[in-house]
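With one protein chain removed, the remaining protein chains of the complex are shown where they sit.
For reference, chains read A, B and C in written order, and residue numbers begin at 1 within each chain.
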Amino acid sequence: MGWFSKSEVRRDTQKLSRDDIWIRCQGCRAHVFKQDYYDNLNVCPKCSWHGKLTAAERINLTFDAGTFDEMNASIRPSDPLSFVDGKGPYTEKVEQSRVKTGLNESVVTGTGRINGVQVVAGVMDFRFLGGSLGSGTGEKILRAANYACEHKLPYIVFSASGGARMHEGILSLMQMAKTCAGIARLDEKKVPYISVLTDPTTGGVSASYALVGDVNIAEPGALVGFAGRRVIEVTIKQKLPDNFQTSEFFLEHGFIDCIVHRKEMKQTLYRILSYYNRSGRHHGT
Amino acid sequence: MGWFSKSEVRRDTQKLSRDDIWIRCQGCRAHVFKQDYYDNLNVCPKCSWHGKLTAAERINLTFDAGTFDEMNASIRPSDPLSFVDGKGPYTEKVEQSRVKTGLNESVVTGTGRINGVQVVAGVMDFRFLGGSLGSGTGEKILRAANYACEHKLPYIVFSASGGARMHEGILSLMQMAKTCAGIARLDEKKVPYISVLTDPTTGGVSASYALVGDVNIAEPGALVGFAGRRVIEVTIKQKLPDNFQTSEFFLEHGFIDCIVHRKEMKQTLYRILSYYNRSGRHHGT
Amino acid sequence: MERELDFEKPILELEKTLEKLRHHESQGRGGHRSLIETLEKQLDAVRKEVYRNITPWQTVQIARHPHRPVLRDYIEDIFTDFVELHGDRCFGDDHGLIGGFAMLGDEKVMLIGHNKGKNVEENIKRNFGMSRPEGYRKALRLMRLAEKYNLPVVTFIDTAGAFPGLDAEERGQHEAIGRNLTEMARLQVPIVAVVTGEGGSGGALGIGVGDVVLMLQYAIYSVISPEGCAGILWRDGSFSAQAAEALKLTSASLLDLGVIDEIIPEPPGGAHRFPQQTADTMRSVVLKHLKELGALTTVKLCARRFEKFSAMGKFIE
Partner (left out) sequence: MERELDFEKPILELEKTLEKLRHHESQGRGGHRSLIETLEKQLDAVRKEVYRNITPWQTVQIARHPHRPVLRDYIEDIFTDFVELHGDRCFGDDHGLIGGFAMLGDEKVMLIGHNKGKNVEENIKRNFGMSRPEGYRKALRLMRLAEKYNLPVVTFIDTAGAFPGLDAEERGQHEAIGRNLTEMARLQVPIVAVVTGEGGSGGALGIGVGDVVLMLQYAIYSVISPEGCAGILWRDGSFSAQAAEALKLTSASLLDLGVIDEIIPEPPGGAHRFPQQTADTMRSVVLKHLKELGALTTVKLCARRFEKFSAMGKFIE
């Protein structure tokens, strides 16, 4: 029995091959026992390719058992633009996502403890409309930031997102400014903000709160670019390097502080948090 | 008759050719009438190559007539290391420079008006030991910065320097930290600091106060790099581009705000100074 | 005119006729004065009619019109004493996003904006107004300078988006935009942002976090281009008009959604036809807001900006 049990939900999001016993690794293309994969925290036992996690799985993996306390769980998308596209109304997609994931939005926020250290966290879930940044997502990320600011608790956001949510049009874009306003306030008050980038963190999320952490941590091999690969190829008419836009690419280019294996993520977060010197210096004369 | 008369001093520093009537432009290699060159502010009338100016010439050109008031003129080099090199003692070189230039150090500092606007300024003179950054230079630049800070007057430094002054060893290096400490304090107090880079501004001066202006202005064609061209060629075994380390090169690479012809320098400084909003915002609630 | 907009045909035809008549008249072969006057009135009416019924997709076309004024035009038309400041002090100088000190009437400001070219050659130099990270970093540097000098910031937004290129990614397009959003949120001087043409996604917002966000009537502002949206959500770029409609990217829609604070009206016929008139209106609207914001204390200003962007978005709780 792994660190969390297989769920219907997860099965939906993994690309299954042939039967229910094997899973095909998207990294090395090898077939590995599903159970081995799950037991290894959704990391390929052969090549260490990091598969996606649901928010619940990430929370289980990160916080001391029973310490995660969700906030603002009831926030869910409205349909401010009465948006209907070629595949139907936005509201239907939202309902499908809600049913599929059991979540109300693409991020779960709350407080929890990491080896005893109390923090505020946002954990995105890619299954919910591709982890897109909707008004509800932005609201939850901002409220959690405000809570962290008020209580001087470190803030950690685990990103997993394809970018802004088109169905909310410009309001989705505005969530980039909204969430960053929260991060700015945290910084003003000298409250730590750690950003964890998981596969994928792109578009409007990468261009707002995901890359302005005090420390930007990424999982190995995660796609963490801004523009879409195809858009770039069309624009510059040029082949892109293999590791383009991966964590490793951006580590070398100076935007990622460290790449951390999922197994070591909790301990690394704890170590970084331990350097936050809450006591403060004397500011007198 | 030009804007300043020919002086013995200037004649020493220009590379004369053939006779006393003509001067050979170091930019286009053309022979131009000396008088035309002087009348044109030591700028080649044919190719606009900017020749060097003495501190006195620069001051005449920049400040409203009769407004420049020198400070700390008596500061001059000591010989802290009792330095003697293959060509003799440092003290002798200093004496030669003092006699040749009539200056006590490689920078002249003081207050003056630019179209009526009161500023504090440092004006380097390349003739004095290659404009090198000695202890006296650093002290004068810092004192002027402190004066500007105290009186909330904009500070302008015209640089012209080959870098640190080896003959003062580590104390020369420390002038880089010392002068920058003054610039930092100006910035803290929100007092403008404008850096004007003239040919050449290299080494320890380029790597201290010369490139950290609120606005970095350069004269056309000025050499404003850090490391020496030959050192780089030896290190990387590669030919360097023609415009390497010029003002134009660093404009394109993002380190120079604007390149301004000597004729327009005063007016440009005045225009920039006019944007300093001394009145200040309300900071209440 | 390089590109004629279909829906403008009635206007264009009348304009051509009138031009010919005026030419005749100016060469002394007159007698058309009363016809000219009639046609002028008719032209006015047609312009109003066409521009009254304009669709979002047509607005997109106006916003991208090659004759639509760009930042350089506004700098000439309504600003004075512009001192351009180059460079990000780190990597390069972006020609697609420029800035510097400028005067608007009696207000000293730091002016920053996307800068499309007016012809192919200039557009190549300016990368069609699509900035790389060094553009956003230059913008931030200038905003901090504005803060030091206590100058309000005025930004002009007109870009299809941040440049999607290999080099732009390498140098952290995402980080550069995210950093600007963060720093603009707490900048201690007033910020007035004006969407003048295309407000393309993160590349627009990267200089768009304003205390006041203004928009020219026929500008657009959107999370994604209609073409891109149609390609993804309709799986067919030919649904761009539908996407433009759905995205609510016109000034009127954005005012409704609370994303912009005021529309700067353009004459019927658009800014590409009446640049000076448009610029004059813009000048007075921007000045009005600068004066209002200038009266606020820094603390109040920053608190207001935080509240403003905190309130963006609609959700159910």
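Basically, a contact is a pair of C-beta atoms (placed from the backbone, for glycine too) under 8 Å apart; a residue touches a chain by one contact, two chains touch by 3 or more.
What you see is a predicted model, and the numbers here were worked out from it, not measured in a lab.
Within the whole complex, touches from the chain that is not shown fall on A, B, C. Note that of A:56, A:119 or A:215, the residue touching the chain absent from this view is A:215. Only one residue in the set B:65, B:99 or B:170 touches the chain that does not appear here, and it is B:170. Interface note for the absent chain: among B:120, B:180, B:215 or B:273, the touching residue is B:180. In the full complex, subunit A contacts the hidden chain through residues 187, 190, 192, 211, 214-215, 251-258, 268, 271-272, 274-277, 279-285.
For subunit B, the residues touching the absent chain in the complete assembly are 72, 74-78, 80-81, 83-87, 105, 134-136, 138-139, 142, 164-178, 180-185, 187-188, 203-204, 206-212, 224-228, 231-232, 235-236, 238, 240, 244-245, 249-250, 253-255. By the touch criterion stated above, the residues of subunit C touching the omitted chain are 89-91, 137, 171-172, 175, 179.
Criterion: only the chains that are shown with their structure count from here on.
Summed over C-beta pairs in contact, the chain pair with the top total is A-C. We define each chain's centre as the mean of its Cα atoms; on that basis subunit B and subunit C are separated by 41 Å.
Chain centres here are Cα means. That of subunit A falls 33 Å from that of subunit C.
Between the CA-based centres of subunit A and subunit B the separation comes to 52 Å, rounded to the whole angstrom.
Looking at subunit A, no residue sits in touch with two or more other chains.
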